[in-house]
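One structure is given below, encoded as structure tokens.
A protein chain is absent from this complex, but the other protein chains hold their places.
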Amino acid sequence: MTWTPPNGLRYPVAILGATGAVGQTFVRLLADHPWFEIAEIAASERSEGKTYAEAARWIEGVMPERVAGMIVRGTDPAGISSPIVFSALDSSVAGDVERAFAEAGKFVLSNAKNFRMEPDVPLVIPEVNASHLGLLDRQRRERGWTGAIVTNANCAATVAAVALAPLQERYGIEKLFLTTMQAVSGAGYPGVASLDIIGNVIPYIADEEPKLEREMQKLLGSFENGSVSLAAMQVSSQTNRVPVEHGHTVCITASFRERVSARDAIETLKAWEGDKLTFDLPSRPQHPLIVTDEVNRPQPRRDVDAGAGMSVIVGRVRDDTILDIRMVALGHNTIRGAAGGSVLNAELLARTGRLVVE
Amino acid sequence: MTWTPPNGLRYPVAILGATGAVGQTFVRLLADHPWFEIAEIAASERSEGKTYAEAARWIEGVMPERVAGMIVRGTDPAGISSPIVFSALDSSVAGDVERAFAEAGKFVLSNAKNFRMEPDVPLVIPEVNASHLGLLDRQRRERGWTGAIVTNANCAATVAAVALAPLQERYGIEKLFLTTMQAVSGAGYPGVASLDIIGNVIPYIADEEPKLEREMQKLLGSFENGSVSLAAMQVSSQTNRVPVEHGHTVCITASFRERVSARDAIETLKAWEGDKLTFDLPSRPQHPLIVTDEVNRPQPRRDVDAGAGMSVIVGRVRDDTILDIRMVALGHNTIRGAAGGSVLNAELLARTGRLVVE
Amino acid sequence: MTWTPPNGLRYPVAILGATGAVGQTFVRLLADHPWFEIAEIAASERSEGKTYAEAARWIEGVMPERVAGMIVRGTDPAGISSPIVFSALDSSVAGDVERAFAEAGKFVLSNAKNFRMEPDVPLVIPEVNASHLGLLDRQRRERGWTGAIVTNANCAATVAAVALAPLQERYGIEKLFLTTMQAVSGAGYPGVASLDIIGNVIPYIADEEPKLEREMQKLLGSFENGSVSLAAMQVSSQTNRVPVEHGHTVCITASFRERVSARDAIETLKAWEGDKLTFDLPSRPQHPLIVTDEVNRPQPRRDVDAGAGMSVIVGRVRDDTILDIRMVALGHNTIRGAAGGSVLNAELLARTGRLVVE
Partner (left out) sequence: MTWTPPNGLRYPVAILGATGAVGQTFVRLLADHPWFEIAEIAASERSEGKTYAEAARWIEGVMPERVAGMIVRGTDPAGISSPIVFSALDSSVAGDVERAFAEAGKFVLSNAKNFRMEPDVPLVIPEVNASHLGLLDRQRRERGWTGAIVTNANCAATVAAVALAPLQERYGIEKLFLTTMQAVSGAGYPGVASLDIIGNVIPYIADEEPKLEREMQKLLGSFENGSVSLAAMQVSSQTNRVPVEHGHTVCITASFRERVSARDAIETLKAWEGDKLTFDLPSRPQHPLIVTDEVNRPQPRRDVDAGAGMSVIVGRVRDDTILDIRMVALGHNTIRGAAGGSVLNAELLARTGRLVVE
């Protein structure tokens, strides 16, 4: 038997890891969502049984009233009835928990890194690679799951992939150098100690560079014959933490299969609208990619909220002295690069008729 | 007739542009210098005739008492008797003023960009390219000056050049990608507005990238037959301003004429001591280049004062996925990268017997 | 003859000093105002004749398109036809310019300090002391102006006055100690140098303490028999600058004519709604004063945008060990404490039928 949401009603959803920083962003983004309704929230044993207001050290403005009084459940699928599950779990537990939910017939929208590079798990940014959802058939077939796992990418990878998708589509990237300046909210809460970052730069984020490099190849890869082929590009990255609250800035230098000028790149970036399937998704911003001509933008403090945190802003597109072009991209790491990305993935699933749980 | 400092006495020196941020650092560094003595200070008309204490909005701790009461002079060579002149002048005026001083027989140690790329003007970091002082003969001959101009490099270029000198010497750099995260003190005082930078990153510094790229080639070039040949490397850079007080951080990715591993690079960097001529200069730190093995260093807040601000710290030296190696370098932009660099240049001049003014 | 705006049309307004920080906030707040329409913008000679986009170094997000192309005029009343003028002029010029506009028949809504303490000039926060507009009759009579000047208060005074108005109304304040922690945007743009404030506190703001102390007495004074009687309270203040972008925090300790407990104070604060005349003004927030029970709020980063920057938030109301109560207040200094306050004043003028220019 097949589950479908009653006409006009919203899909009931659960949020796993709802008390952490990304979990709180899920709560805020889903509190008034037109298609989804927060029916259940779950977190680790420490929080189980408390109200959400008691369990969460809330850092996102005013806590939505309806959620404040909800009782936090454990992360056992047996205790969750919602067919759709947003996961903000830490990678140390996400592997087992998310698998259990998928086996139990749930659609899992995951922020964790655990499944991202599995060949049968979609790593999706809807405007960029909606076709990758095609992996779900294979995933279910091979794993025997009635549910499914769809992942969204590392926050820095998401920003870079949106910024580069138009160029990859049109010219084919050959070499890619990425140097990031990442916000502290990317490390969760409490995350980075203030003593470590006030007036400072930390030129290291654990495990970030390999993730960023690998995920770029999958995100910008193509879906063919039931598989995603990794993009045939070389990627090198250096990742840094800076004293910024929200917004990852990425300095990009790239070469392409053919010679591309900054002028052509700008034109291509400005013309790009992303996959047509996303045009009427509620969380999609009008412009997933904004190109600025101001010489000193994008800047996290001033541009991070563009498109309600779902737009990526690109600026300083200019000819390079070694490769073809260099430019700077910026995106909101906890919205577009985490919770908002997952919500958009769920919307894409719904819109493409895939939110069907047996 | 030839001027030499009396035995045991210190060279009298003047500081031009003494009231600004770099000028203040000159005052602090020279206040107790064993070889030099601040005899005169000069600044723009606005300050002329005031005491230094009145003219300077001092931001460097406690103002040296002896200097506080000195009367600020104008920047006309006729009013300056010191044979050695440190210039912290803004580039908008440095061209004419420094030329006038050199014509008037002064040794000008300049921080300004104006003369750096002139083929007959040395752009010097003593540990890296002391031999470039050989240009002085040509400079005097061609220009007919009795004095001379010696420049030090852009602050970010200085950090990168010290970090890369050992690798250039041994392997020869082929391609170089530099992404900087630069402190606000690099923009002088008042410089960057707090509203522009608190919790923010500005991915642009006016005119910085071309300077950085050009100067790297000259700094790491070789002195042969009376000329400096630019190093035959390609350089691409992206420069950013971050909310850090002092210390420019540079993410470096490089390839060499032959394949170099991170392991070899580390060994080469650790073995490097810089030009022997600098070993007994008072401002030379024991280690001009420090290689750290800590995974998350160097960091400006914690490492910028190494070697009293004269050491460059390199860390995260690792194999690259596209070129040969990547690494992170850090140095103090107003000490090693500005005033301290000039003082070291003057010491090198003295030590090599060149401080002789007709 | 009397000017009235055509039915359904918005009042044309001019902004003086439109290129600075407060001026930009005026532009943003008035760009889509239901009652007012930006008809003219004016600034100093340096900007005159340029388009607004050329003249303003815009720091407020996206510049409203309609304004971007407007030509900046000079600050001579002869060149301004709008009957209402919002002034963000610096106090060094505001005195003469604002007087000239009032003489020329304009309603001047001023942010400058120049006229605030004049006995015939209203210093107004609509929810707190709308009755003070009664001074306008006297002002016009005594000065022979056909226009008028209405001022809004110093930004820190505004925050403190809104927070204390309910207590003053009900209990009468006797002694008041205020210690402020003020945002850098309070100093305009470029304003505070980043080298002065990153990781720092500056325990001094020029001329701020006397202003704050005086203005509190006028703001909380009463309008009787055509005059404002200063409130009979003693005020002592210490003002500090902190590395916060927007939002002035004020630590308040107060005693009253009768003994007041924290419990009573909280009840009084929560019940307060401000002057009824303001209930339907477009810029009035639903709650001009919000009382939080969270132990560690208000915080500028998290609460400054409450009520679109027009609410003042009060927290930590507790019994004092010397006086009666202590508490912490926070408000947005460039919105409620500057441009937004002026706009609300203009709305109050319109709503009370005073926007009539001969």
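The chains carry the letters A, B and C, assigned in the order they are written, with residues numbered from 1 in each.
One rule holds for everything that comes next: a residue touches a chain if its C-beta (ideal position, glycine included) is under 8 Å from a C-beta of that chain, and two chains touch if they have at least 3 such contacts.
Since this is a predicted model, take the numbers as computed values, not measurements.
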Listed residues A:129, A:185, A:238 or A:253, member touching the removed chain: A:185
Contact with the hidden chain (one of C:81, C:229, C:296 or C:352): C:296
Listed residues B:166, B:199, B:315 or B:337, member touching the removed chain: B:199
Residue ranges of chain A at the interface with the undisplayed chain: 21, 59, 184-185, 189-199, 243-245
Interface residues of chain C (partner: the chain not displayed): 175, 177, 179, 181, 198-204, 213, 234-236, 238, 240, 242-245, 249, 251, 253, 295-302, 315-316, 320-323, 326, 328
Interface with the unshown chain - residue positions in chain B: 59, 61, 198-199, 245, 301-302
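Simple rule for what comes next: only the chains that are shown with their structure count from here on.
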Cα-centroid distance, chain A relative to chain B, in whole angstrom: 43
Cα-centroid distance, chain B relative to chain C, in whole angstrom: 48
Chain A and chain C, separation of their C-alpha mean positions in angstrom: 41
Junction residues of chain A, two or more chains touched: 198-199, 245, 301-302
